[in-house]
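Shown here: the complex without one of its protein chains, the others still in place.
Just so it is clear, A, B and C label the chains in written order, and each chain counts residues from 1 on its own.
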């Protein structure tokens, strides 16, 4: 009951405590996975079939759903009812407010009953809840980098730091768009090009707003401008937070913020804070589940730069990290 | 009555003796060219309309047809009848043998009457005929590089050199495929990838066979394996010709072949022979109408490497070069 | 007395009123230009020699200097003394304040006498002064896009609009770095990577500050974070201006700002304002001298996105535009 999102298959194949027992897709007739993706030849010997909840319930303990938004919520209630645990990579259970969902996904929510049961799967913020959930809403790729970048600072906001504005200038590789057959994603349209899209109108903005507001303890609304990078994988976000400083703007401030970040993520296995004056780059995170974060402050302007692999920490890797937590495996298993 | 193939529009805009007066396409309703291709904003103020032969005949002297194969031959007879000169960038008038055409383009030829009137627009071989024609069949991109690479040697074949086999290992940028909306041309499918396609089964092979056989004075059949390069523009072909040498295989042989090529193309404005030991690269020809050729011989194996811009010498640039010849303009006008 | 910066040579070869008569470089021995850059074979038949001011003065009217920063100012006084007009592509005559120059280029200025004679070559702002100058300081690539993006709004700032902060999130192709032999510019280091560099510490920031402050009529300091894009050419800047609005934040505001931009650049040949809701992309400007600008306003946050070809409007193209103005040629000559 899943499609292979980027490297999901490869990750699970490598995981010592996982056995892939079923692959399903909306497909005309059953097909061998290696005839769809030749790279799985000799590695994964399974047929891809149409989803059948009863059959899945017999052979699986957990189901990864890599379905389009609005399709997931048709299957999730059935899977939960059959006693399965679900890790949903769509946006369907991420937003608490169904009105916000309807506005950004152009569709009324069909399973509002289960929204409250879903846990937003950002382990760095919700690890304890993830342990116990049956329904995990795996975060969006942009929100993962944005929320991890803002969390330490927003926690301060909750303690009195005044934040004037948050600007997220985000850049994503083309796999971020999925495998959509649209003219804008043709090689000759993307290669040697670069552009902004959905300027301040991307459906990931409310997901960021929701989490950042929770952290800050007050309603915040970010400015969010995503751009399309001519690379396969990776997200880099450059985030500008304007402080309403009431103290001094000394070197110490930049240093203090840096310390704050190091402390906040001290024990996290997948967040790495760069040394002062160092900033992340895609190369160091692509192919890994890490989120690298660099911080700089000057004249009241905080600049935070974060990088993740959109297919790993931004999707499949985080899904496996969440599965590890849900099943009590060591959190890094299969992700090194 | 044309679509903008790559840089056709830009070339003609820059040409001092050309005025673009009409743009047509199979289009639902008339649209400004800049709303289709924003790069023409402030540069070309024309509406794109549905083709109307009578209107075209009133406003144009020559028509560039950048239509899919099999569609050109429906319009060409009407345009010729209306007294227009036609430069056809499709394959419809390139092959003398309609049986070969039918086999490779999966369609019976609908205008065989005009095939004989068409001239194969490779100026280096057919300049005198191009001067007088009303119907120009602009060569394919792969054949242009292949035929220019083989012509001097094949002319020798006509004089007694025995050629055992001709292998063309061709590599093309993705614009070679046109602007087709197919999964295989998505950015993430082409980027960081490389592959052969239509192995010894590409529709350009018979075009090469036809011209090479004419030059050699006997029927030849090349082995042709095209590959897809993850770049926007450019074709590089590495060609292997096995000689049946009856003389000595000295250094002199490589040198003599090199001299032969320099002499053959001595006065050609758009063919450049690399110095001995030097070979072409895409960078030096992309954005130009040049064909660069390097030659090396060793132990009876001749290696010829040629590079062109598939959108210029392989398509639009050659079309403009042909127009210059047809209208008596200096051959390099608008192409420097 | 110039090196070929990107497409300088090609532009001048194509220009109907220009004859290239001399090429010089710091070179061990005289070399043909085509042996350095094979793409000039059969196109430009000149030797590259060591610079000799007397010889240059005999054969040239105008000299394009594409020298490293701090080297230009050694030659400029000699060239001016010899009666030549100079278009300097380095930063040496861009900054009015030598202290600022010394700080950012790590070198005391050696020709402060001529700084005042130099005109900052942004035609959209200084056309009348460019007409009369003998020494043109061609703007930096990042500043060109930034200043053109901010000028209409800053002109309002001069009239009372309060601007809280200006953030420039800039992304440049790798040619922006010149042809430097450094590990960071190797193919495998840049390809499939993306990163920020010189975070708020780039030498182009003071150039932007100088011009923006002049326009606003008060001292402003921008936040400037450049990033390295894995493409050859092109700069895209996403600029965030926070207004201290005292009026309403209606749709009308976004519309009014858009109108302001259209009016400001109405007669400019090389600035194109995108329709509302449309934003620029590299593809549409690469290979051209255009600067495309899109504008959006929401909740007091103005977002301006601009794109140029860093080698054309950001360097050589603007240099030729300036030459056209200096010599009384039509401004678009050789640039279409």
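Simple rule for what comes next: contacts are C-beta pairs under 8 Å (C-beta built on N, C-alpha and C of every residue); 3 or more make two chains touch, one makes a residue touch a chain.
The model shown is predicted, which means the values in this text are computed figures rather than measured ones.
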Omitted chain - touching chains that are shown: A, B, C
Touch with the omitted chain, as defined above, among B:21, B:35, B:112 or B:223: B:223
Options C:30, C:102, C:186 or C:336, residue touching the unrepresented chain: C:186
Chain not shown: contacting residue from A:111, A:192 or A:297: A:192
Among B:36, B:100 or B:303, residue touching the chain not depicted: B:303
Those residues of chain B which, in the complete complex, touch the missing chain: 164-165, 167, 169, 171, 189, 192-197, 199-200, 221, 223, 225, 227, 229-234, 236, 238, 240, 242, 279-283, 286, 294, 296, 298-299, 301, 303, 305, 307
Where the unshown chain meets chain C, residue by residue: 174-175, 179, 181-183, 185-192, 230-232
Chain A residues touching the omitted chain (full complex): 13-14, 38-39, 41-43, 192, 269, 272, 274, 278, 283-285, 287-288, 290, 292, 336
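Here is the rule we go by: only the chains that are shown with their structure count from here on.
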Whole-Å gap between the CA centroids of chain A and chain B: 47
Centroid spacing, where centroids are CA-atom means, of chain A and chain C in whole angstrom: 38
Multi-partner residues of chain C (at least 2 other chains): 192, 283
